[in-house]
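Every protein chain except one is present and positioned as in the full complex.
Order of writing sets the chain letters: A and B. Residues in each chain are counted from 1.
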Amino acid sequence: MLTKHIRHAFIGAAALAVLAGPARAADPGITDTEILIGLFAPMSGPLAAFGFDPLQAAKMWYEEANKKGGIHGRKIKVLIEDDKCNPVEVVSVVKKFITVDKTFIVHGGSCTAPAVAAQEFVTREKVPFVMLNAAGDGAVIPATRYVFGAFGGTQRTVGATIMEFAIKELKGKKIAFIAHDDDFGNSNSTTARAVAQKLGAEVVALERISPRITDVTAPMLKVRAANPDVIISTAYPAPAVLITQKYAEYGMTKTPIIVAVQGIPIPAVFAKNVGNDAALANLYYGSPLNDLTDGPKQQRWIQLYKQYYPDRTPGAFMTYGLPSAMAVTMALEKVGKDLTREKFVDALETLDFDSGVVAGPIAFAKDRRDAHRASVFIKFDGKTHKLMPGTYLWNGKDGM
Amino acid sequence: MLQQVLQATASGVVTGCVYALIALSLVIVYKSTDVINFAGGEVVMIGGYLGILGLLYLGLPYAAIFLFSAALTFLLGALFDRVVLNKVLGRAVPGQSILVAMVIATVGLSYVMKGSVRLFPYTEEVRRLPPLFTGEPIFIGQVVLQLQDFAIVGIAVLVMLALWAFFSLTIMGKALRATSQNPRAAALVGIPVRRMRMTMWGLASAVSAVAGILLAPKLLMTPDMGVIVILAFAAAIIGGFNSLPGCIVGGILLGVIQNFAGLFFTSSAISVAPFLVIMLILTLRPQGLFGGRVVAKKV
Partner (left out) sequence: MYGSPSWRRFAPLLILLALGAVLPQLVPQYFLYLGNVLMMYAVLAIGLDLLLGWAGQFAFAHIAFFGVGAYATVIFQTRLGIPFAAAMPLAALLASLIGMLIAIPATRLRAVYLALATFAFAEGAQWVFNAWDHVTGGADGLRIPTPNLFGYPLGTDPRAFPVMAVVLALVIVATLYLTTSKFGRSLCAIRDSEHAAAASGIDVRRTKVVVFAISAAYAGIAGGMFTMFQSFVNPETFGFAQIVLVLSMIVVGGLGTLPGTLIGVVLLGLMPDIMRTAMRSLLVYTELVYGGILILAMMYMPRGIWGTFVRRRAQP
């Protein structure tokens, strides 16, 4: 099997060498007519819901660009791989893209740990790595030249904005914060605490729970005992439902509760799972999007997706795949005909645009690699959504 | 503080019965075949999803979905034993343990079940089966419990008693016990060993399905919820891997210990408590609380 791969690799490399035209010290993955992009995401396994639709959305965006004649005469060709959000597989995929397929850039990743695992390699090889919809905290902060990510926002953004909303809009002074004991929890609780301190509120309870928790009795008892005036949860969907149920069971529904985006991918399903609309009387949730998941601003993307993939109803995260693809095509535009990886990175650094998908601008800078720092919040009572005023931003400094 | 302890205990008992129900099926399989069923959690998962299928799509009444799910999973378990495990056992060479191969086969089964369930986009989101009993929560003093919680405890105890009665009092049950203790002797007295094993697997799977339907409202359904099997193992070990009543006691102890760990230490201690308890019990009293004497198998 290995020999067959090697043979194929040689043939492929030889073919590319022939197609590449006259010997010019050009970057790999570029010909006069094509740009080769290695696209990857979890397409199977437990986390496929986070990667499948976003990857298809990115592919769709590239197709749209190709329909308009490509970028400076070059069409985008994508190679697609499944990484299952597994660090060993991501490194494997990225190494294959770069050293065998010789793609121009790698674009992908819906999970953070794999992104960090691949960071050193892409930096060493000087290949731009644009994440898909991964939060990517550890890989973009601190910023390194070749790795761009957080198009939906880092977890640091989630923590900072949710705390700011709790204090400024809900007038919270005593906050209970429930997070997981994983890397997401580390990131979001750090900035949340920093923002609380900055704005003069007290974190009266900080519960770190396992993502696999089955009984949230103990943490919720402690939260209740702390007598908060706002409760924040950055838990994943199953624990978030359990927390909300116990919150109602223990009679805390007069206290507002805010659920971070990762806990409530589809609000209608969340409400059904909680099974008790009285629990939702004071519930808010955060979102990095510029509208409700099926709101009018998101509909244009949903309709476009349906044109491309009529057999698939897009999941909650589909549009998250678009801003990164947009950044790629914009940067390619900016560079112009004489395209190199270094120029591509320089162009990405100058970007600052409204994607039409997420709440805030997509922006990079010399020392900034997390694209998106905004959240909006929505009050949800099980039936209606009410977009709360204000777009909340993390300033990139709190908690650092 | 007292209120917190009482609440932690009450909720711990309920969650513990959840673990106990799953543990029952693990112990049935272990007692009859010496196999550790790594697919135990996935069978619970399938049972729960079949319950959703029955209730929300086929419009069956709630009582019927127990039967629907149990029947289908009985078939699944029996089929797995008949087709796969029989084959594996058939290639055993006397003197060499085939157990590890059987365990790997159950691992394969768990992936097959997870993979199959994931084919349905419905399962991409966390889902919940509506509870058997809905209504206002019940207050005992300041301790709050749901009606479903009582159902869980009640049915767990009932199932355990029914299984105990079945194994002790009925001919079939005694035959099954004989098969697990000494297959060759059982065969000698005319007990159809292979069919008995198949029945055990079917029975264990059906119990898992019942567990799944009871627990799905409490635990929420994802294709990966099978990881809870580790906690069921812990419950079984505490109670004694050979003992059915031990499952209930072990489960309850585990549920309460977890909550106390969360209450008195940190919330992240909740996830490590089961493993500490396993190691402690196995070091001090390997047969668990009810395991009886450790009988050395003939070598």
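Rule of thumb we're sticking to: contacts are C-beta pairs under 8 Å (C-beta built on N, C-alpha and C of every residue); 3 or more make two chains touch, one makes a residue touch a chain.
Note that the coordinates shown come from a computational prediction; the quantities given were computed from them, not determined experimentally.
The absent chain, not drawn in this view, touches the displayed chains A, B throughout the complex. Note that of A:A26, A:V100, A:A143 or A:A363, the residue touching the chain absent from this view is A:V100. Across B:L6, B:A101, B:M172 or B:V193, the single residue that touches the chain missing here is B:A101. From the set A:E63, A:E120 or A:E333, the residue in touch with the chain omitted from the display is A:E120, counting the whole complex.
Within the complete assembly, residues 30, 34, 36, 38, 84, 87-88, 91-93, 95-102, 104-105, 107-116, 118-119, 227, 230, 233-234, 237, 241, 268, 271-272, 274-276, 278-279, 282-283, 286, 294, 296, 299 of chain B touch the chain that is not shown. Take chain A: the residues that touch the chain left off the picture are 1-2, 5-6, 9, 13, 43-45, 48, 80-82, 84, 86-89, 91-93, 95-96, 98-100, 113, 116-117, 119-121, 124, 138, 181-183, 185-186.
To be clear about the criterion, only the chains that are shown with their structure count from here on.
Centroids of chain A and chain B (each the mean of its C-alpha atoms) stand 37 Å apart. Residue ranges of chain A in contact with chain B, taken from their complex: 44-46, 48-49, 181, 207-210, 212-215, 217-219, 221-222, 225, 237-238, 241-242, 249-251, 265-266, 269, 272-273, 275, 313, 315-316.
Partner chain A is touched in their complex by these residues of chain B: 4, 7-8, 11-12, 15, 18, 118, 121, 124-128, 130-131, 134, 137, 144, 146, 217, 219-220, 222-225, 227-228, 231, 255, 258-263, 266-268, 270-271.
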